[in-house]
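Every protein chain of the complex appears in place save one, which is left out.
== chain A ==
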Amino acid sequence: MRLRSFLTPLIAVVVFLVLWEALVWVMGWPDYKMASPSDLGPAYTRYWELFLVMGWQTLWRTVVGLLLAIVVGVMFGMVMGFSRTMRDALYPLLVGFNAVPKATVVPIVALMFVGMHDFNTVLIAFMISFFPIAVSISIGLSTLEPEYRDILRSLGASQTTIFWKIALPKTLPEFFGALKVAVTLAFIGTNLMEIVSPHGRGLGALFDSGKTNSDYPLMFAVLIALAFLGIVLYYVVVALEKIFAGWAERQPG
């Protein structure tokens, strides 16, 4: 069973790479049109040091942005989940904020905090990823059936006790669902900043330098490296979910 759950996705990845290679070969595309998986190996071996350093830069800034998004998102979610007034007041603002394309915010932020590259990148990663977290927490809390509250309230439990014993654990599955979305969003945010802002750090900057030097295999190699980081972080979230909200998983059948 464990072997199967590991092998199935691995085979899927191999099939994907083979199809990709075949497509490029059949169409006879040169590597400036579409690099093939066999072009990626040389790119990685040539620039492996850059990939490690810049991959790490991208990763830590994404994770910090994500942690910030969790803290702020949970706070917003709690405020909106417990207070109807705050929900009515904040929802339109949040939705509007979320609807603004972050690509347009990047130059503004880059100008506003000029030179503070790490801060800028973390900020965009945070801004793009906190919305789903806030919404999931607020929905989780506001849809708590009154009976759950009554069970504890009738015994004289305080609001805090009800939050820790019932509201919080009950919201965890929704929270982790949102976090999976937020992880990929945060990577998009980090890279937007890294590509646009000329500070030469992170995988986004590596992508940009590939573009400047017409090194197309390098650009594709960066994309695959980003996908890899995204998958790693996603499965970290899955592992945390198993630990903290594994109870929500139904046995199949």
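Couple of notes before you dig in:
By definition in this document, a contact is a pair of C-beta atoms (placed from the backbone, for glycine too) under 8 Å apart; a residue touches a chain by one contact, two chains touch by 3 or more; residues count from 1.
Note that in this section contacts and distances are computed from a predicted model.
Per the UniProt record, the chain missing from the shown structure is "NitT/TauT family transport system ATP-binding protein", taken from the list "Succinate dehydrogenase iron-sulfur subunit", "ABC transporter domain-containing protein", "NitT/TauT family transport system ATP-binding protein" or "FAD-dependent pyridine nucleotide-disulfide oxidoreductase".
The chain that is not drawn here is touched, among residues A:Arg46, A:Lys165 or A:His199, by A:Lys165. Check A:Leu17, A:Val72, A:Ile151 or A:Leu223 against the missing chain and you find that the one touching it is A:Ile151.
Although one chain is not shown, part of chain A still touches it, namely residues 145, 147-148, 150-157, 161, 165-166, 169-170, 172, 245, 247-248, 250.
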